[in-house]
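Have a look at the structure that comes next, please.
Of the protein chains in this complex, all but one are displayed in their positions.
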Amino acid sequence: MHPALSVIFFTVVSGCGYGVLCLLGISLAFDAASLSRTQALVVLGAGAAMAAAGLTSSTLHLGQPLRAWRAFSQWRSSWLSREGIAALASFVPIAVVGACLWFGCADATLRIAAMLLAALTVVTVGCTAQIYATLKTIPAWHDARVLPGYWLFALLGGALWWQLLCRIVDPAWASPRWLLALAPLAAIASTLLKHGYWRAVDTAPAAATIESATGLGLFGAVHSAERPHTEANYLTNEMGYVLARKHAARLRALALILFGALPLLLGTIALWLDDGSPVTALLCVVGATAAATAGIFVERWLFFAEAKHVVMLFYGPQRD
Amino acid sequence: MTSLPAPAMKKLGLVIDLDICVGCHACAVACKEWNEDGQFGPLPDENAYAKDPLGVWFNRVHTYDVEAAHAAPLTVHFPRSCLHCETPDCVTVCPTGASYKRAEDGIVLVDEDKCIGCKLCSWACPYGAREYSAKRGVMQKCTLCVDRIYNESFEEIDRQPACVMACPTRARHFGDLGDADSAVSRLVAARGGYDLMPEMGYKPVNKYLPPRPRRDACGASEAPPAAEAADFSGAPLLRWLDKLLSR
Partner (left out) sequence: MWIGAAVHVGYHVRMPHAKLRLNEPVGDEVKTTTCYMCACRCGIKVHLKGGRVRYIQGNASHPVNKGVLCAKGSAGIMQHYSPARLSKPLLRVGERGAGEFREIEWDEALALATKWLGDIRATNPDKLAFFTGRDQSQALTSWWAQQFGTINYAAHGGFCSVNMAAAGMYTLGGSFWEFGEPDWERSKYLLMFGVAEDHDSNPIKLGLSKLKAHGAKIVAVNPVRTGYAAIADEWIGITPGTDGLFVGALIRELLLHDHVDFDYLVKYTNAHYLIVRNPGGADDGLFARDAQGEPLCWDKRVCAARAACAIDISPAIAGEFTLEDGRSAVPAFQLLAERFLAEEYAAGTVASACGVDASTIRRIAAEIADVAFNQAIRLPQRWTDAWGREHIEMIGRPVAMHAMRGISAHANGFHTCRMLHVLQLLLGAIDTPGSFRYQPPYPKPVPPANRPGRTRRENGSLDAAPLGYVHAPEELVVDAQGRPRRIDKAFSWEHPLAAHGMLQSVIRNAWAGDPYPIDTLFLFMANMGWNSSMNTRETRRMLCDRDATTGEYKIPHFIYVDAYHSETVDCADLVLPDTTYLERHDCISLLDRPISDADGASDAIRQPVVPLDRDVRPFQDVLIDLGARLKLPGLVDEHAAAKYPGGFAQYMVEHERAPGVGLLAGWRGRGGDEQAVGEPNPDQLDAYKRHDCHWEARVPDAARYYKMANRDYLNWARSLGFLASTDAIVLELYSERLQKFRLAAAGHGVAQPPARERARVARFFDPLPFFHADANDVAIDRDRYPLAAITQRPMFMYHSWGSQNAWLRQISARNFLYLHPDTARDHGVADGDWVWVESAHARIRVQARHHAGTAVGVVWTWNAIGKRDGAWKLAKDAPEHTRGFLLNHVIDDLLPSRADGYRYANADPVTGQAAWFDLRVRLVHDAEPGVAGHRIETIPAVAGHAA
């Protein structure tokens, strides 16, 4: 599939955004004490901004942005519609949480809103994943690991950005251990998951063949002799993207180092330097966050670039 | 709306005969022409007279070579357009309701006034039947000529898809595949019409008729056919000397 940078960039950013919001929701709900009001507001603002950016961008690259509102109508059948609704809905708890923090009002309301926020972010990221995971036409996406993958990367990105934001506000901040531990754990988990995913898609039997696509398998092996058009068209541009194997391999390795190895390493260092030297810890977190974000970006790019659409079976390989 | 309608009795679609399709592209161009200036048009063209000419088409014609296991190799021409599937995800994934399947006849359409151009439906179509152009920002596809087949401003014989009427080998047939004894259904039964990519589970309505068995080494064998008892060892000229003919 054609890796459209805009889409990729913003699924990554909004993913991290929702991760941040999710963690904020959880900590406000169960461990409110661990955060200063300013930290909470900054994190909320930043997370909301990241999520919003993702949302608006995905609207902007539509053919008819002004009609975007129509996308809320088909929640019965469409994951894209559901994503839209969930994404928009998550701004309700964001607003309530924000208000509560600002006016420092009722503890109970804040808790409920925070829980709701956490829940909705999980749902939104889940919907995004399902948009891809439910497409039978793109076997590499139609895979059980895609949904957990999106969640994990949101968590990884979220955990790191969360720390980063909190530490920027208050470098001497004594953050809750469970939270600091999240990043390295998420790094390990996503590495394992992604590794498994790649092995699976590489070895998966073809979902369809040029023989089944044309029905001519009945007679024998089928090859495309002539395409319907000598130049490119929408289909070949959108779904005919081919990434050379060797590039793919290199990029996969790079991604693993960026979102796996480095965050694990730096995250762990940060974890135990935490009380000792906050500044070094901050630097580690900066490094880990940058690496992970870049890594998720590469991973997301590969997610598109490596995915093959079955329609290209009709075209068959061709050297330009 | 994009939830699929309850399975209808009527399933309008095309039956395409790969045995006689010569790959002339007449169907593709007739389609382009019919729709260009019609209510589903325009089908925008970009760089029409320059590098990378690119435009929206609802019908494309491929050519395949088939290495038959035990028979002579085949070359097969293969038109590809919307199959008006019974359970297509191109409809269910649509967030706006623009992409829908008509309950009354199963035709799958895009309501351009609702389409936001998210392209998701085209990703969901295994058959490449949907084409998008940034020029209009909406998704476009074969309409099964819904604006022809019921058209009361037309004479009866013209109430057929443009591609079907144009096809110079009459390889394209239009009709109700839901009705077991419609002409098209009988054709499908008789010729073993099949579905494309059945493993996708979209249950295409359009059917393709496979090339008929080729009669390559058919009929007479290498030996002279029929009653050929005569001995031809001798010079034939002699035989003809005393041939009695009349004019």
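As written, the chains take the letters A and B, and residue 1 is the first residue of each chain.
The definition used in the following text is that a residue touches a chain if its C-beta (ideal position, glycine included) is under 8 Å from a C-beta of that chain, and two chains touch if they have at least 3 such contacts.
Quick caveat: nothing in here was measured; it's all calculated off a predicted structure.
Only one residue from B:L109, B:L177 or B:M197 touches the chain missing from this view: B:L109.
Interface note for the absent chain: among A:F9, A:F72 or A:Y241, the touching residue is A:F72.
The omitted chain makes contact with subunit B at the following residues, 1, 19-26, 28-30, 32-34, 37-39, 45, 47-51, 53-55, 57, 63, 65, 67, 72-77, 97, 100, 109, 111-114, 146-147, 150-154, 157-158, 162, 165-171, 211-212, 214-226, 228, 230, 232, 235-237, 239-241, 243-247. By the touch rule set out above, subunit A reaches the unshown chain at residues 69-70, 72-73, 88, 223, 225, 228-231, 233, 318-320.
To be clear about the criterion, only the chains that are shown with their structure count from here on.
Between the Cα centres of subunit A and subunit B there is a gap of 40 Å. Those residues of subunit B lying in contact with subunit A across their complex are 1-4, 18, 23, 25, 28, 52-57, 60-69, 71, 73-76, 78, 80, 89, 91-98, 114-120, 122-128, 131-134, 136-139, 194-201, 208, 210-211.
Residues of subunit A that touch subunit B in their complex: 1, 62-65, 67-68, 70-74, 76-81, 84, 131, 134-138, 207-208, 210, 212-216, 218-229, 231-235, 237-239, 309-311, 314-315.
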